[in-house]
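Every protein chain of the complex appears in place save one, which is left out.
In order of appearance the chains are A, B, C and D, and numbering begins at 1 in each one.
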Amino acid sequence: MRKVGVADTTFARVDMARYAIRALEEQGTGFRIVRRTVPGTKDLPVACRRLFREDHVDLCLALGMPGPAELDRSSAQVASMGLMMAGVLESKPILECFVHEGEANGPAELAELARRRAEEHAVNAYALLFRPRDLARHAGEGLRQGFADAGPVRRTH
Amino acid sequence: MRKVGVADTTFARVDMARYAIRALEEQGTGFRIVRRTVPGTKDLPVACRRLFREDHVDLCLALGMPGPAELDRSSAQVASMGLMMAGVLESKPILECFVHEGEANGPAELAELARRRAEEHAVNAYALLFRPRDLARHAGEGLRQGFADAGPVRRTH
Amino acid sequence: MRKVGVADTTFARVDMARYAIRALEEQGTGFRIVRRTVPGTKDLPVACRRLFREDHVDLCLALGMPGPAELDRSSAQVASMGLMMAGVLESKPILECFVHEGEANGPAELAELARRRAEEHAVNAYALLFRPRDLARHAGEGLRQGFADAGPVRRTH
Amino acid sequence: MRKVGVADTTFARVDMARYAIRALEEQGTGFRIVRRTVPGTKDLPVACRRLFREDHVDLCLALGMPGPAELDRSSAQVASMGLMMAGVLESKPILECFVHEGEANGPAELAELARRRAEEHAVNAYALLFRPRDLARHAGEGLRQGFADAGPVRRTH
Partner (left out) sequence: MRKVGVADTTFARVDMARYAIRALEEQGTGFRIVRRTVPGTKDLPVACRRLFREDHVDLCLALGMPGPAELDRSSAQVASMGLMMAGVLESKPILECFVHEGEANGPAELAELARRRAEEHAVNAYALLFRPRDLARHAGEGLRQGFADAGPVRRTH
């Protein structure tokens, strides 16, 4: 039985974990989900490390929604570096799923973007654990999470 | 008996630890507080690591107030990265509670912001240790510390 | 028998791994290739570390194509730092082969740049493993990957 | 007998270590000073780590004076991150005492700033080792090193 860790925040303005978990469960079975909610984006790296060390998950989804101010951007950068450290030290994948408020025009689009991105990262999480060949088959195809795929620059035959 | 570490500085212009400790004590019992005061913001990460290693605390509150100059901003960024390293290496939470002078208009607002943020991070610290489900219940609700909550983008039913 | 790890993404818009692997195979024999495809650029460092730890490769090629937005640039910087951490911790080479969309004028040039850069990094990977003196012979010669060589500033006799 | 490490550079334009050491000695007795001079600001982190590991010091003062160009600022940032890594890994304090040329108007002010900052960090170093309560008593009082104290925003009774 594999385990997927889901780390999310009270800072985010959308309950992205709810969408991620639903999408994970729609992918298949054979795994359990462990969730940890922390206050802010910068608390996610330690939450992930604890999910690995204490809850023995095989992979983490780190869901965050940094604010729009410049200070929020520096915070998001530090949080990203922390997720990187945690993942590299554990040698286990942490899929960073951040939605920056500035990426969307208005609240409806933001909520929709957050939902889709959480779902699509969840699908990737499932693939990494159970169907790595699905990823290999789409290498270099310009896939995106939340927005439409950019697509390949030129089909490679 | 759990232990909460409080690290603060002589550089900050408000005694944020006083507010944080009072708020912690108002939350409940079952923990002891260990405080370490260091000179500057960049000294907080080592203070936190020592609180973990020597004082065996379960969580740290790192209270700082970086100055308004551009050099202060780079310093704050390095301090944040240091807190991240310390937390990830220990696999224990460090709640970074920084107030940047530029966030407030004038001294009265700055003092008030510092007090509220320290108190609200202290409440989060208590929740992380004793009531993690309180955090989970507020996932994605756009909670803020010091300023009014941003709130959820769209209620999720 | 040496092993070369190839890490690539579904985010990239060109299947750079295909070119890198072909170029590697044209260099000679005596090695096996292990490939891991992950979703995004920031997932490459953990992929590389797993290639070292689980697949026992001697060197990794990390192929990525960060997007053109400013957020993509910060992501690329974090991914680069992660590759650096992974390489330094393992004490094994990770050749970062990133193509930034802004480096090329239009899709045809981008595809061509990605192909050439992947091939030329693959040649370097082979040299690092099997012919380190080839590199030493070209020290300080202003070699580039993907674009024309800059050349030496002044021939050194 | 405690030990204080002093790391300084030939790059700095003021012999800050001389002032720091004199100020340390004026604080009291009960400690020995070990000094290591390195070429540049970026060499300070390794110098500090060696002071901890080979000379068994309890705390380091890292004295540097980054140049005024933009490249010097990036260098200073990397040096700061290195000091942070070294301190966090050792779990021992490193007081970073950097003077940036741009902080002062003209050479006389620069020399004076460097002297005062070195002295005041030395006083903090002594306090950290021998009188931690002195620091706690001044928590949140807006103390500065080199310039006049900013002072508390509002007296806290």
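Quick note on the criterion: a residue touches a chain if its C-beta (ideal position, glycine included) is under 8 Å from a C-beta of that chain, and two chains touch if they have at least 3 such contacts.
Since this is a predicted model, take the numbers as computed values, not measurements.
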**Report entry** For the chain not depicted, the shown chains it touches
**Finding:** C, D
Requested in this report: Identify the residue among C:Val4, C:Ile21, C:Leu63 or C:Ile94 that touches the chain left out of the display.
Outcome: C:Ile94
Query - Which of D:Phe11, D:Phe31, D:Phe98 or D:Tyr126 contacts the chain that the document leaves out - result: D:Phe11
Query raised in the report: Taking the entire complex into account, which one of D:Arg50, D:His100 or D:His138 touches the absent chain?
Result: D:Arg50
Query raised in the report: Where does chain D touch the missing chain, residue by residue?
Result: 8-18, 35-40, 42-43, 45-47, 49-50, 53, 65, 67, 71, 74-75, 78-79, 81-82, 85-86, 89, 107-108, 110-111, 114
Query raised in the report: Can you list where chain C touches the absent chain?
Result: 73, 76-77, 80-81, 84-85, 87-89, 91-96, 100, 103, 121, 124, 128, 132, 135-136, 138-145, 150-154, 156
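Criterion: only the chains that are shown with their structure count from here on.
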Query raised in the report: Which chains does chain A share as contact partners with chain D?
Result: B
Requested in this report: Compare the two sides of the chain A and chain C interface and say whether they are made mostly of the same residue numbers, over half shared, or of different ones.
Outcome: different
Query raised in the report: If you average the Cα atoms of chain A and of chain B to get two centres, how far apart are those centres in Å?
Result: 25
Query raised in the report: What positions in chain A touch 2 or more of the other chains?
Result: 81, 85, 89
Requested in this report: For this assembly, give the contact graph shape among line, ring, star, complete and other.
Outcome: line
Query - All touching chain pairs, where touch follows the definition stated at the start - result: A-B, A-C, B-D
